[in-house]
Structures are given as C-alpha cells and as structure tokens.
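Shown below is the structure under consideration.
A single protein chain has been removed from this complex, and every other one stays in its place.
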Amino acid sequence: MAAEKMALAKAINESLRRALESDPKVLIMGEDVGKLGGVFRVTDGLYKDFGEERVIDTPLAESGIIGTAIGLALRGYRPVAEIQFDGFVFPAYDQIVTQLAKMHARALGKVKLPVVVRIPYGGGIGAVEHHSESPEALFAHVAGLKIVSPSNASDAYWMLQQAIQSDDPVIFFEPKRRYWDKGEVNTEAIPGPLHKARVVREGTDLTLVAYGPMVKLCQEVADAAAEEGKSLEVVDLRSVSPLDFDTIQASVEKTRRLVVVHEAPVFFGTGAEIAARITERCFYHLEAPVLRVGGYHAPYPPARLEETYLPDLDRVLDAVDRSLAY
Amino acid sequence: MAAEKMALAKAINESLRRALESDPKVLIMGEDVGKLGGVFRVTDGLYKDFGEERVIDTPLAESGIIGTAIGLALRGYRPVAEIQFDGFVFPAYDQIVTQLAKMHARALGKVKLPVVVRIPYGGGIGAVEHHSESPEALFAHVAGLKIVSPSNASDAYWMLQQAIQSDDPVIFFEPKRRYWDKGEVNTEAIPGPLHKARVVREGTDLTLVAYGPMVKLCQEVADAAAEEGKSLEVVDLRSVSPLDFDTIQASVEKTRRLVVVHEAPVFFGTGAEIAARITERCFYHLEAPVLRVGGYHAPYPPARLEETYLPDLDRVLDAVDRSLAY
Amino acid sequence: MTVESTTARTPRRSTRSKTGATGTKTAGAGSRAGTRKSSGTKKSADPELVQLLTPEGKRVKNAEYDKYVAGITAEELRGLYRDMVLTRRFDSEATSLQRQGELGLWASLLGQEAAQIGSGRALRDDDYVFPTYREHGVAWCRGVDPVNLLGMFRGVNNGGWDPNSNNFHLYTIVIGSQTLHATGYAMGVAKDGADSAVIAYFGDGASSQGDVNEAFTYSAVYNAPVVFFCQNNQWAISEPTEKQTRVPLYQRARGFGFPGVRVDGNDVLACLAVTRWALERARGGEGPTLVEAYTYRMGAHTTSDDPTRYRSEEERLAWEAKDPILRLRRHLETAHRTDETFFANVEAESEALGRRVREAVRAMPDPDGFAIFEHVYADGHALVDEERAQFAAYQASFADAEGV
Partner (left out) sequence: MTVESTTARTPRRSTRSKTGATGTKTAGAGSRAGTRKSSGTKKSADPELVQLLTPEGKRVKNAEYDKYVAGITAEELRGLYRDMVLTRRFDSEATSLQRQGELGLWASLLGQEAAQIGSGRALRDDDYVFPTYREHGVAWCRGVDPVNLLGMFRGVNNGGWDPNSNNFHLYTIVIGSQTLHATGYAMGVAKDGADSAVIAYFGDGASSQGDVNEAFTYSAVYNAPVVFFCQNNQWAISEPTEKQTRVPLYQRARGFGFPGVRVDGNDVLACLAVTRWALERARGGEGPTLVEAYTYRMGAHTTSDDPTRYRSEEERLAWEAKDPILRLRRHLETAHRTDETFFANVEAESEALGRRVREAVRAMPDPDGFAIFEHVYADGHALVDEERAQFAAYQASFADAEGV
C-alpha cells in the first residue's frame, strides 16, 4: 500500500505493525493490548502476528508498565507502552517524571530511553469518570519528555513512526474521539519534522491554534467564520513539547490575533504558555490579547454535561468575535 | 505569647502545635515526622507531646500517606500529611489528582476532604537530586486543589492554620531555603484571607510578582533597583490556586509593567498563567509584555550549578531592565 | 433512599468502645503472621477453597467456618436468595437499559452475586464499605437505592449517593485507590476506639496495583480493622489472573503478616461465614484479613467489552454449572423445603424492581450546565466563581440573541 484511506485508530495500528516489523527491538506493552487488541482495538491483530514476546499484556499496574519499560529500554529495547485511558496515567506519573524524563540527563547522556507512552486522551465519547481527560500540560512542564498529539490519520501514522524512532521518551496523546475519523495515509511519503506545527488552513484575520481533537473543530470554526466573511488561519500544533513558537509567531505576525483552543483546563494549560510567549514575541503585532478556549477549572464532568463543558463551535466563535472586537 | 520572632520552620511547628491542641481531629502524618521531628525538625516535639496516635510515622510509601489521609478525613479527621521533599510527591500524585482533588465533586458535596499536604520545596540548599524542585504548577492545573506557599514566618504560621481549617484539600508548599529565616509572628493577630495576595512593597515603575522563596529575592531586587532610581512594586502572591489576579491587575494598572519570578521552570509554569490572564485583563495598560524569570526547561541541576540555575538578583534585574526598555 | 433490600439499614458510626465489644476470638486468631492452613476436615474438592454449599446445593461441613453460620435460619437463607435474585434482576435491567441507550455503560456483576451478598450481609450497620464499580450487590445489602447506582453509568453524575447515609462509599474507578481509603478509614475507626470494621472490595486485576499492596502494608503496620475482599472473577478485562499472579491471590496476605483465605465465591453461605470471621477479627483488634472470593465474571467486563475475543464459551459454561443462585435454590428446595410460591414471589418482586428501575432511570433528568461549577471546592475558589460568571454571561448571550 502507498496511500490509503483509513481511520486514525487503524493508522496507529498500521504504524505499530510497521515498527514491529522493521525493528525487532520494538515491543508493545500495556493492559489488554494483547489478545483483546486494546480496548479501542488499536493493537488489534498484533499479538496474533508477533506473539506475546513482542506484544505484552501487563499486570494491572501502570507504574509497573512504565518502570519495566524503562528497564527494557536500558536493555536495548524500544517499548511502546499503552496507558489505557488518560485518567489512568497518574499511578505511572512518578516513573514518568522522576525516571523516564530524567534518566538521560542523570546519566550525562550515557543512556537513552526510547520509550513511547501512548495515551488515548480527551473527551467527547460519553465515557465515565477518568476516561475523558487531557493531562498534557502536566507532562509538558517536565523537561526530558516530548509531547505530541496527532489530529489526523496520516499524522497518527507518521508521528508514531517518528516517536518510536526518537531516542527520547515521547508521550503520544491520541485523540480518542477522532479514532474513527478517516483520512488518507501515504505510507511512503517522507514526513516533515515531528515537532513542527502545520498551517492547515490559511487566513488573514485571526489565527486559531489547536492540536489533537480540537484541530477538526477549529477547521469547522474557520468554515463557519468564512461564511461571515472572516478569514481564519488554523495551525495544527502537532507537538506540545517542544511548542513550535516560530510557526505560531509567523502566523500571528500576519493575522495579529490569536485564539488557542484545547480541551484541557485553561488554568495552567497549554494556552497559557502560548499566550505568554507569543505575547512576548509579538508584543507590537497583537491587536488583541491572546484568548484561550478550553476546559473550566473543574473536574471533567459526567457525560451528559460534556457537550456543555467541551469547547465547541459556538464557544470558539465567541472567542473569535471577542478577539476581533478589540 | 502574642508576637515573637521565630524562624519560618519554627512558626510551622508552632502552628501545627496549636492545631493539635485546639482540634482533637487534627493528625500529623508522614515519614520521620514522629520521633525524629522531621528531617527539618518542623514537627519537633509534637510526637513527644501528642503521642503516636496524633503524630504518625508512616511506612515509606507516599501514595499510602495520601490514600490513608483521605480515608482518615472520610472518618472525620483532619490529617496534615507531610511529603518529605518536593521530588517525592510523585508516588502520591495519583491519589492527590484522582482522589483527593475530585472526591468532593464526585460526591456532589456530600463529603469533604480537609487534608493538608505539606511539602518543603524549592532549591538553594545544596541538596542532591529530587530535593530542590518546585512542582506547584503540576498541582495548580488540577481543579479541586488549593495551592499556597508562605514567604515568611508569620504567613507560615497563619496560612497553615487556615489551610488546616479549610474544608478543601490544600497543598502547602514550604520554602525550605527560608526555613531558618526569622520573622515576627503574632499569634493573636487576625489574618486576612488565605488566598489573597499582598503588596509587600509599593512602587510605581514595574510590578514584581513572586511567592514562597522568591519573595525575599524580589524585595532585594527592589532595593537594588531603588538605588538606580527605579521604583518597583513587589506582590507576594501567597496563593497559587486560586491566583489573586485582582491584586496583580491593580498593581499592573498602576505600574504598567510586570515580571513574574519563580523557581519552577518557566515553560508551563505559574508565570505563563499570570502572563496570559494579566495580558488579557490589562491589555491596554501594559507597556511591555509580561516577562518571566524562572527555571530552565531542564532537570533541576546538581548543587554546584544551582546558583547558575536559580533566579537571582542579576537575572531578575535583567528582566526588569528588559521590561523597562520597551 | 428507601429500598426493597431485606434489612432496613440505619447506618451510623459506632462509638461503642472495644472494651465493651464481644470480640470473639476466632479459630484463625493465633495465626497472626501466617496464612490459615487449609484444614483437612474440609469437604470441598479444592482443599484451598472454603465451601459450605456444593454446586449441587449440598451443605458440607467445615470445622473452621460452620460456627459463623451455625444459627442461620431457613428464613435468612431465603433472604439471601431474594437478595441475589433481585440483585441479578437489577443488573440485567441495567444491561438492557444500556442497550437501549439509557445508560452509557454498565459493569455487570453477573455471577458474583454470592460473593457480594454473602459478604454484604455479614456487615453491621456501622461498618463501612469501600466498593469498586461493580458492587451492586453490596450496595443492595447496604440499602442504597439501586437507581442511585445508575447515575454515573448514565452520565448524570460521578457518584449519586451520600456515602455516609449508608456507610457505603462512592464507586471508585481508578483501580485499587479505594483500598487505601478503606485502610485510612479503618485507622480512624481504631483511633476512635470503635469496634466497627471496614471492608474494601477489589478485583483480581487490582491486586497488582501498588496502592493495594501499600494498603496491605499500612493496615498490617497499624493493625487496622479492615477486611480486604478480593473478588477474583478470573478476569481483568481480557487478562486472566495468571497475568497478575503466579500463586493463588489469597496467599499474598501472608507476606504482609496477616491471614488470607480463599472462599468459594459462588457459595453465598461460605462467603457469609468467612466474611463474618474476618470482620470479627477486625473488631477483636486482630487487624486486617484478606478474603479471596473465587468466582467468575459471567458476562462481559462492561457493556463495551466483547469477551468472545479472549475467552472460550466452554469456560463460561463450566462456571454456569456453579451458578450461585441456582446453588442456593437447590439447597433451599432440598434442605429447607422451600416451595414454588416463594420462588414465584421473588420472581414477581424482581420484575417489579426491574420496572421501577427502568422507569426511574428514564425519568432521570440531565444535570444543569451550572453543575459543572458546583462542588469543585467546599469553600469556594475565585477562579471557579469567575468562570461560572463568564459561563452565565455566555449562556445569557444566546438567550439575548434568541430574543428571550
């Protein structure tokens, strides 16, 4: 296959398969990733084809997943560890923050930890508590980690390839509510750099910045705004750490207005860092303060409230209007 | 005693003593808090005077400390749990983020968790790895927690009283390098609200915002700047969640320039949130972008490098100069 | 909050002091550090397993545990039967409601009724329960209205009851967390000098979590009056118990210095007896106990799960032969001459329960948007206030726009 239309989850599955095929050191590990193929079927068929030595069902203990992944990496393996849902990464937080993130520096570069931590994240799927969160900011603050999140099938495929090839630990946030969205994946294309943002729609009046599940929304917002005669530029960040400030800056120097959109709570979220830094970089260009649309300072609500809680077309448009009103 | 000069660590000790005396439900718990009186002697003498039923040496397991503190709180106790050093809070992160922070909301208000988590934090004491970090941003992003940090003995005494009395979980970050700094403590004064910032020095040219260990530094910066004829206002935030934006805003509307200083890494740090929000609130007042002085995006370095790593007089003055140069 | 469960419950905090407690010393009392050795007098097939009723409903003697159910009457046994049938009926109703779109998800307890009713009925009102997300049968014993359990599965809340009204804590989804809460709560009970006990439920998968093992350590060190009740239903989603341990789970306790025992989790009488024993240990100041109820998750992990992907139909069938309800029914029929009327009545009652639950769920309103901002803090938080106000203004802007 070269180019094929497939769902985002399937693209990840294909990417994992390719990694398993091309590098015998790649391992898949996590809860229910084996026989079941993962609760989202993202690892479907891999256990069957690569066996339990490569595709490992782990005990129900996340600290153990990451801790043993570190040990496997020290032995020369390249583990791709799955955390079943965003809300269950916290038992592993210590291993991620104090060990995975710091080991390379602690060893003065003598050891590398090419570990990928895959986390389906975000809301919008009507799930129960702990299954809809967006904890990326809690990792981005930590040096030593790289944080990425694809918004579409092609990026999911290629960014995962690149994450697995990276010698740094990468937290790979998968927008679970986009798992079933289809997109063209060209498995022979040569991808651009992993941590570079992409302008997915050009515009002149205002820049919308998003990543993961919110990119699609922002494109819809741009469509809606276009009907009202407003030209919005949409930037898909793709990477949360590092953040590609250059691309945002270039866009903002053109549009002079910026709205950042994410599902995660606004308070201490990605939008804060972008607002702070872009305001510094573009102080004389901005016609309006950087506005942020995101989660409230409240626990992710029960499913029947998530439509109210999550950024949607209206809320982003509202922010766009407020920005343009300056 | 009414007013007495004492070290910040001693003020915390006195505050804990008062809490133990005045409320039989208050418990102290943590590693080495009993017979030893804590590695910083903050709980010195309490075990002797209140016994092991009130002052509890726990097993060496931080998740257990917070998890059992939650259970004790559900039973009607008011545990004050100590995490021995900043870098060791992460094994408890899951209990803090998924349980402590959310239980009140999960129970629709039916249960309250008046748990205080004391964490000596920050650098500057020449310690080994994991003993000098400033992880407050990793908690501030999480709804359901309150985050405070005193900068002086009097606040340490009173803010801890208030934290213990609060029906919400409070993470109480103690600036360990100021433990030995003395200050007047009036144990009869009636304190202001826990989450209100305080202007500790008035000025007209620029606002410095800090909390915990950096307040003293900012006061020194203001002194130094005064010698150069610059009038800096210094705001001691005292609380990181909630942040008292009103007080900062009032100051910035006057000075029109803001520099935020903290030890924690700048990227996704407290300064980002302040910069984002204050820029939104004071867009037409700011003469310069909000500047941030803090840690680099790197693990906290070994002791012999911490002087280089930590914000100091020169680095803050440099930021002040850059801000004034706009 | 009033429900159909057999015993009306008035939960309370016992302030009875330990000195006044009966605190019967049990057979296992001496073995503080070790595990109870499986006694030769046991009649069950698996020497490790405490069983009082065979799958065929025959009562078998057990030297150690018989005394805990010695005085049990036919009436009480019928009560247990009723509990199990009604719980199962409620559970299957919830499964249907999920299929009908009324619930977003359901975690069925099918097959685990005996473990839950047996242990749940061993509790005193002043005892405290920390469940996982599957303890619908225990909730039933505590007098929690089953409808309340459905709120979180419907997505209208994250826990729809006041834990203190029934001494039944909220469901906990993060695997294992509640075992530490239970331990802390039990430490508090001991501090209060009360003779209540605490019971923490968890699964075979949960046994791997650091938290659960820390709970073992804390409870042992502080000699906390807590019973760890592990329902080993053979599966943690798609993973069999071999992925969590290579020895029987009840043995885990020994290494922490307290007894562990494996009970036939499909035998309600054995579960009742063993839990009573463990609770008495707790009340008597002997500290924690691990009970492993060996049972089977007869359904899917949740309604989102497809067990055909990872386990065989034969396995399920083999366990169906050990069905907890059938077993007690046989026993009631043969040993207690319970007639068809009783069973028919329970059946009718269970239909009524199903109906009531169905109607109540359908009538359950969606929460108001402002609920997002409620109860984030007990003492308020400036940012929440600010965001609530912004939200209100934003909502109002639509009303304005719509010309309301």
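In order of appearance the chains are A, B and C, and numbering begins at 1 in each one.
Definition applied: contacts are C-beta pairs under 8 Å (C-beta built on N, C-alpha and C of every residue); 3 or more make two chains touch, one makes a residue touch a chain.
On a predicted model such as this, the values are computed, not experimentally measured, just so you know.
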Contacts of the hidden chain among displayed chains: A, B, C
From C:Leu109, C:Val156 or C:Ala253, residue that would touch the chain that is not displayed: C:Ala253
Option touching the unshown chain, where A:Lys146, A:Arg238 or A:His262 are the choices: A:Lys146
Of A:Thr43, A:Gln84 or A:Gln99, the one touching the omitted chain in the full complex: A:Gln99
Option from C:Thr132, C:Asn166, C:Thr183 or C:Asn213 whose C-beta touches the chain left out: C:Asn213
Residues from subunit B at the interface with the omitted partner, ascending: 31-32, 34-37, 39, 57-61, 63-64, 87-88, 90-91, 126-130, 267, 296-299, 301-305, 308-309, 314-315, 318
Where the unshown chain meets subunit A, residue by residue: 53, 58-59, 61, 63-64, 66-77, 91, 94-95, 98-99, 102-112, 143-144, 146, 166-168, 195, 241-245
Touch residues of subunit C, complete complex, unshown partner: 32-33, 207-211, 213-214, 217, 220-221, 223, 242-247, 251-257, 260
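Criterion: only the chains that are shown with their structure count from here on.
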Subunit A and subunit C, separation of their C-alpha mean positions in angstrom: 37
Where subunit B and subunit C are represented by their mean Cα positions, the distance between them in whole Å: 40
Centroid distance [mean C-alpha coordinates] between subunit B and subunit A, Å: 31
For subunit B, residues that touch 2 or more chains besides their own: 63, 91, 94, 98, 102, 105-106, 143-144, 241
Per-residue multi-chain contacts in subunit C, two or more chains: 157-158, 174, 210-211, 376, 381, 383-384
